[in-house]
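In this view, the complex is presented without one of its protein chains, the others remaining in place.
Each chain gets a letter, A and B, in the order it is written, and its residues are counted from 1.
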Amino acid sequence: MDIDDILASVDRGAGASPESAALDHQQLTRFWVAERAVSEVLPWPAPLMERMMDRVRIQIETIEDLAASSADTDVAGTAHNHHHNPNLNLRLSILQTDLARTQYIIRSLLRQRLAKLTKHSMHYLVQLASRNKNPLTAQSQSQSQSQTPSSNSPNAAPEDSVPDISALADFAPLSEPETSFVHAHQTLLAGHYGGSFMGAFPRQLRRLDDNAGGTSMVQGPETKEVVFVRCLGAEVPVFVGGDDGDGGDEIGITMRMGDVWVVRWEGVRKAWGKGEVELL
Amino acid sequence: MAFPLPRGITASEIAFLAEMEMVTVVPRQRLEGLELLGGPVEPLVPPRRTSLPLWLALLLKRQRRANIIPPPWLHPESLSLILEVESQHQDYKNSFSPPPPLPGQPSVRDHGLEPTVRPQYTLDGNRYYAAPPFLPQNSAQTVISSRDLPALPYHWVEVGNMLLDAASDDLVDPDQIRRLLKDLREVRMAKMRSGVDVLDDAATGGGGVALTGVGAMELGEERGFLAGVVDGLRKIGASKEQARRERLAEQRANGGYDGTQDEEEEDYMEF
């Protein structure tokens, strides 16, 4: 399939071309396996997921229509109708199995993401808040943080340490619903902590983003953990460091097409983003 | 929110993935074409061969609506050949026999050749390289040039098991096949486990350990353990890695760093 075909299929709209359905299905499957394989939440593939949800909705309608016509047949019970479409039940069961399989992937994908989000909720909220503030508000934010709000507000509660993300425009790597989920989740959790035990602590010990003692309360996913990858590009280098931190552009081993390697996730994250490796 | 599954797909999820492999069937009845979420399915017209995803082929097979033509590798002759390479061949003493090449990848025989990558493009305009289970590694139509050895596809354990289960009457000498698959599994698992010694290479930044040729189920079985060992080694070696990195940074700052890589990371390590 060449680029013209792709453009043509895009023109016909989502779900219009059967080939594009197959391609999207393959991408969804690959993304699901990847999301199940790494410790961090991967960037939400919004356009792909929108197309998939559209297709699922259309497919459900198709199945309902078919099932309705099958019910009609049963009621009428005429030989003519049976003869008209002897494969109706078979078709129905195939369509339903196919639908259930796709739904399994989507459900597993979403649940895996929520599991990571709740495990590292403060990390993702802090990340979102820091990246999306304009310079002015970011400054006032950091000022209020450095003064540890607890010291000047008498009613400091754990909720106060939940970052404010109300002015957010860019949700990456999350989807918008995931963003509001993680914020609501953390607010509830902080409220619960406050009500059940943190309220009894001294004011300065009621934060959930404390750094005292050199150990941060905000724990992010471990990107140095290893993953299993298949190299899809001709030659793909593995980086020594991660995206941030030193040694980011230093290169270690080089993988060749078709190879399967055990490597650190941070070393191949960029190549994964370009589709040059797949996670196994 | 509780999510009960461990990181990395589990055995049943791997089997689920393997069910997306395309196999060749000979339909025993007609069926109009279908637009599935996984892609279009051609109309079934007996006795014309067609390619179907394994889950659909098995569904039809169980209802006696189709027969499955086994993939060329799932044959006593092919499996014996692979077993011989796997257990006797000098080159593969510590590594797996070579997997079927990806599209554009030169086969083992022409290993001097450069690969020619042929990406497709997704609807969002990104490069996409197909890989198992979305390659015809299990369909009977696969053209195999006579000089190419048969090779175990990525989902060999799952496809082999499922076909033995549901379609043994379509296979040549299923008992022999079952024995050979078991032998292959044992030889290969022993290789996998003897590889713990080289796992340090994956525990440092930029390093890695090659598992080329590994099967999906084999990987699924060992991944928790391998990742656990590498993780432990990384933590024990963290101070050493840090010191090495500081030394390198210092050398660079002094202009003494000539850009050569650490020799230990240059090797292509296999086990």
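Everything that follows uses one rule, which is that a residue touches a chain if its C-beta (ideal position, glycine included) is under 8 Å from a C-beta of that chain, and two chains touch if they have at least 3 such contacts.
In the analysis below, contacts and distances are computed from a predicted model.
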{"item": "Name of the absent chain as recorded in UniProt (options \"Exosome component 7\", \"Exoribonuclease phosphorolytic domain-containing protein\", \"Geranylgeranyl transferase type-2 subunit beta\" or \"DNA replication complex GINS protein PSF3\")", "value": "\"DNA replication complex GINS protein PSF3\""}
{"item": "Hidden partner chain, touching residue among A:93, A:130, A:204 or A:219", "value": "A:219"}
{"item": "Chain A, residues in touch with the chain not shown (by the definition above)", "value": "214-217, 219"}
{"item": "On chain B, residues whose C-beta touches the chain left out of the figure", "value": "6, 10-12, 14-15, 157, 161, 165, 189, 193-194, 196-197, 199-200, 203, 217, 220-225, 227-229, 232-233, 235-240, 243"}
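Everything below uses one rule, namely that only the chains that are shown with their structure count from here on.
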{"item": "Residues of chain A defined as touching chain B within the complex", "value": "1, 3, 6, 9-10, 14, 18-27, 29-30, 33, 36-39, 45, 47-48, 51-52, 55-56, 59, 87, 90-91, 93-95, 97-99, 101-102, 104, 108, 111-112, 114-115, 118, 224-226, 228, 230, 232-234, 238-241, 246-247, 250-253, 255-264, 266-267, 274-276, 278, 280"}
{"item": "Residues of chain B defined as touching chain A within the complex", "value": "1-3, 5, 7-9, 13, 16-17, 20, 29-32, 34-41, 55-56, 59, 63, 65, 99, 101-102, 104-105, 114-117, 119-131, 134, 199, 202-214, 216, 219, 223, 226-227, 230-231, 234, 245, 248-249, 261-262, 265-266, 268-269"}
